[in-house]
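Just passing along the structure, written as structure tokens.
Only a single protein chain was left out; the remaining protein chains are all shown in position.
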Amino acid sequence: MPITITAPKAVRPSYAAADNASDDSDSDASSDNGAADLEGDIPMASSRRKEDKSYSIVTPGEVITDDPQWMRGHGTFVSPSTSAIVSSVAGTITRTNKLLSVRPLRARYTPEVGDLVVGRIVEVQAKRWRVDVGASQLASLPLSAINLPGGILRKRTETDELQIRTFFAEGDLLVAEVQQLFSDGGAVLHTRSLKYGKLRNGVFVAVSGMGGGSGVVRSRRQVWTMEAANGAGPLDIVLGVNGFVWISKHVETPEALIAETKSATTGITNLEESVSTTMYSSQNDRIGVETMREISRIRGVVTALVENGLRVDEDMLVRGYHEAVEMAMLGEGPDDIYLGGERGEQLAAALTGV
Amino acid sequence: MPLDTSAYSLALLRVDGRRWNELRRIHAQIRTQAAADGSSYLEMGHTKVMCVVTGPSEPGPRRGTAGAGAAGASKAVAEVAVSVVVAGFSSVDRKKRGRNDKRNLELQSTIANALAASLHTHLFPHSVIQVSLHVLSQDGSLLAALINAATLACVDAGIPMTDYVVACTAGSTSTYAAGDESADPLLDLNHQEEQELPGLTVATLGESDRVAVLVCESRVQVGRLEGMLAVGVDGCKQVREILDRVVRDKGKRMVLEGTVAKGEGLEDMDLD
């Protein structure tokens, strides 16, 4: 063999090494005394034994139960010959009353009604946009489901249809909510709230897949504003449930602006118009260097979390950001926003409290 | 270089020191590529392949010609598209194989059809599951390694499937011309054996005896088929065990690290 091909390295050698070490020690100590195992210290050899059901990873083709009292949910199917419930993905079992389903270790995003998602316009059609939200199908955003400029609730006209590209064009990013699902799993989005709409003044990060830890989890708050360090202005963070993340400079929400003006009772309509013109603008506002730096730092935190297999949610991100700021201050030399490799691991270690 | 089979009858050992029913070392990893939906790396002896799965996703309007895109999109089930790239340095004679090589196309269509029969493609209408395979090193049993790698990557991508599609090769100890009926079947051929001895590639659905792929490209007496098939099917069961362990280990590691919520055991479910 003239060329040697080495296997790809594990993403995190430190973790892998630690695991292998524990496995080895276990197999040395003969896996027969399984009862003496400490929690979280399971030898590889016993992986197919019945006793370690606490981790109950099921794999495709594995019979979960042949008890007819259970109903099959996602990630399972009923074997036609034996009518047993069989897993169709690799993952962990969850149950809701009598419904058995398997949560895959990792899979693509499956839309659900009410999800807040970040998406990218892929195609513009006559009366709707097709949006990539990282699901198995493109989502669609009908022209009737967006806020049209010049009044919050206005009837859609033919002129709007003709200038559909002035609202969203191919490649634009937007934040929206899943309004309904088709029977084949395709999602319909809407942006009929001033919270939603085109995304400007920031950067996009995709966190691949959902489940499998390294994803965005559904939580109470997916959108929030946080104060940034080092003299930067406040920042807006949008964690799409589909794993797409948007980090941008904070802009006063149109709602707040309208509320302000309402109290002042001057020219609501004018203001609404001005709000709605900026709503679909493709121009960024002026962003200060400090703010840009902090936006990049948060982006670094998100990728570091993903690389180290950690959950991405508000709590983790805020803590991770503070940790990163401290790390940068402690480090010698100029302020470094780089959070890859060792620094990422350091950050993850600090967060998980190891 | 002709294969010296004379030693076999004396010591019952093959050129690389294996017995008749021994697999070569199989080493596999999943999730090797962070950016992909699913990925795997598989070694069967010196045959090394890598697989990346993208999807199921709907192809945008940019992709390819309108005809190909429309054909995929109009389907009620997901289309499985497989591409196999054989690296120029993968074998000893650095032969360039074109993308439209007929052998390559046959491999691709075989893998796609085998996967499509196990994957639950009806769950993903209008979408395409893109499986791209890269052959880094060849030492026999190429089709089997490709099928195994593709299965692992699909498991990693979380695509529902009936069961693993696992494959291995089987052969027979003497050439077809020698009409000796006492020829032993062999499991998992390497390149040398594949060149000299009759052999077949068999892929089964999980642990069952159901054969998804059966490819035989050499002359062999009908009578020997049964023995070879039996050994091959048995080998597939061993391969499934190995691949399953890879997936379980990965899953368990993720549970231990807390990246995945723990599953609920069957025992406590049976209580209520």
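Per-chain residue numbering starts at 1, and chain names A and B are given in the order in which the chains are listed.
Throughout what follows, contacts are C-beta pairs under 8 Å (C-beta built on N, C-alpha and C of every residue); 3 or more make two chains touch, one makes a residue touch a chain.
The working rule: contacts and distances are computed from a predicted model.
Visitor: Can you pick, from "RNA polymerase II subunit B1 CTD phosphatase RPAP2 homolog", "Peroxisomal membrane protein PEX25", "Exosome complex component RRP45" or "Proteasome subunit beta", the UniProt name of the chain not shown?
Guide: Its record in UniProt gives the absent chain the protein name "Exosome complex component RRP45".
Visitor: Which candidate, B:Ala212, B:Val239 or B:Val255, sits in contact with the chain we can't see?
Guide: B:Ala212
Visitor: Which residues does chain B use to touch the chain missing from this display?
Guide: Residues of chain B in touch with the missing chain: 67, 71, 102-103, 105-106, 109-118, 176, 200, 204-205, 208-223, 225-226, 229-230, 233.
Note that in this section only the chains that are shown with their structure count from here on.
Visitor: Under the touch definition given earlier, write down the residues of chain A that touch chain B in their complex.
Guide: 1-3, 5, 7-8, 10-11, 15, 19, 40, 42, 44, 47-48, 53-61, 64-65, 67, 75, 77, 86, 88-95, 100, 103-108, 122-123, 130, 132, 135-138, 184-186, 208-209, 211-214, 306-307, 309-311
Visitor: Across the complex, what residues on chain B touch chain A?
Guide: 27, 29, 31-32, 34-38, 41, 43, 46, 48, 50, 55-58, 60-61, 78, 89, 92, 120, 123-127, 136-137, 139, 155-164, 206-207, 241, 244-245, 247-267, 269-270
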